[in-house]
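One chain of protein is taken out of this complex; the other chains stay put.
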Amino acid sequence: MSQKRSVLLVDDSKFARLLVKAFITSNFADWRVDEAEEAEKAQAMAAEHAYDYLVIDFNMPGMNGLELGEKLRAAYPDAAIALLTANIQKEIQNKANGLGMDFLAKPPTEEKICDYLKGKEAGR
Amino acid sequence: MIDLSELEHDTISELINIGVGRAAASLSEMVDQPVELTVPTITFVERFSDSNLTSSPEEVVSAVSQTFDGPFKGEAMLVFPEKRSLELVRRLLKVDVPLDTLTDLEQEALMEVGNIILNACLGSIANVLGEPINCSMPTFRKRETRALLNEDTAFDAASGKMPVLMILHVQFMLRQNDIDGYVLFVMDLDSIQTLKELVRRFLENALG
Partner (left out) sequence: MTNPPPPIVDIKDAAEAADLYSNLLDTADVGLVVIGSDHAICHWNQWMQSRSGIPADQAIGKRLSAVFTETRLGRLCQAIKDCLEFGMPAVISPSLNQGALPLRPLPQFAATFDRMEQSIRVHPITTSRGEKLCSLTVRDVTLAVQRDRLLRQQAAELADLVTQTRRSEDRTRAILQNTIDAILVASDDGNIEPLNARAQELCGPEGDPELSNIIRFLLPDSEHTPPQRPTADRLLTDLGTGVIEVLACTPNGRNVPLEVAISHFSADGRYHYIITLRDISQRKRHEMEIQRTMAELERSNSELEQFAYAASHDLQEPLRMVSSYTQLIARRYKDQLDETADEFIHYAVDGTQRMQRMIDDLLTLSRVGRHGKPFNAVPLDSLFDAIAANFRRAGLGPAGNIVRDGFLPTVTGDASQLLLLFQNLVSNGLKYSAPDKGEVRIYATETDESWKVFVADNGIGIEPQYHATIFEIFKRLHGYGEYAGTGIGLAICKKIVDRHGGTISVESAPGKGSTFCVELPKELPIVIPPESM
């Protein structure tokens, strides 16, 4: 857990970003957490910095989370990408898994986010 | 006055979206076809006549309504123009019958759809804010838009407690087409203030 990681949160809801960021920073104090409110900015930021984690909302104006995830997956094969969404239908889950993305159902809870990150860290 | 910060507005919006996401998932499972639900906009108005819902006041709408009570109280309503409600129910039930009004059973199905959505919205707020909300059983009404709020709303104009409306534009995305409706939250100013207070407190706690 000593490893310093970086996370990019992509969500059009500021609330959601703040919430997830709070959960992460209170558990992984030295991690870097950046935010983007839409897909284009996220792509630009990912190009600047190699993030270890990309947490993406599904419903966003413009490009949706699956489309963005697909592009980022291809560009950054080593990053862990998770779709964090209120749209919890099987269809979306299956699509996310098909694209090599993890699936996290909204609402985000501290337990849910930490379990996910800890699980991933253990696997690294 | 309704005085929400951008973050507070965003928070309510996100909570509602989480709610309708759940509602869509259960609807989709029930009718065995993809159902997507989104809330593109949430607006607050002080007078019903200020909402664009009343742009055609004589249009007949179908509404499913539930009152709620708790730290904040009021009435939640899922509203569709009658034609759209027919379309929605028949798409969900996969029937195509040339009846121009809802049958009793279709009305009950619409009531269930409303119940699922309203419960999800209210539940999502209650769940995150950690405050229980008591809801009534849904009721169905069909009337002209302009008469939608005149009765049945528990607010008394004489007492000066003017209701405040939170209006969600709801889009059902079904296989063939999209159907637009509205969710109305009718609350008095006190309740809105309570809601705002709860959101603020929650944000403080969550964000430290």
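Miscellaneous remarks
By letter and in written order, the chains are A and B; residue numbering begins at 1 in each of them.
Operating definition for what follows: contacts are C-beta pairs under 8 Å (C-beta built on N, C-alpha and C of every residue); 3 or more make two chains touch, one makes a residue touch a chain.
Note that the structure is predicted; figures quoted are calculated from it, not measured.
When the full complex is examined, the chain removed from view is found to touch B.
Within the full complex, the residue among B:37, B:53 or B:113 touching the omitted chain is B:113.
Only one of B:92, B:149, B:179 or B:195 touches the absent chain when the whole complex is considered: B:92. Contact residues of chain B toward the unshown chain are 26, 29-31, 66, 89, 92-93, 95, 97-99, 103-106, 108-109, 111-113, 115-116, 119, 122-123, 126-127, 132-138.
Just so it is clear, only the chains that are shown with their structure count from here on.
Of all residues in chain B, those touching chain A in their complex are 6-7, 10-11, 13-15, 17-22, 24-25, 28, 34-36, 38, 124, 127-128, 203, 206-208. Within the complex, the chain A residues that touch chain B are 13-16, 18-19, 22, 26, 59, 85-89, 91, 106-107.
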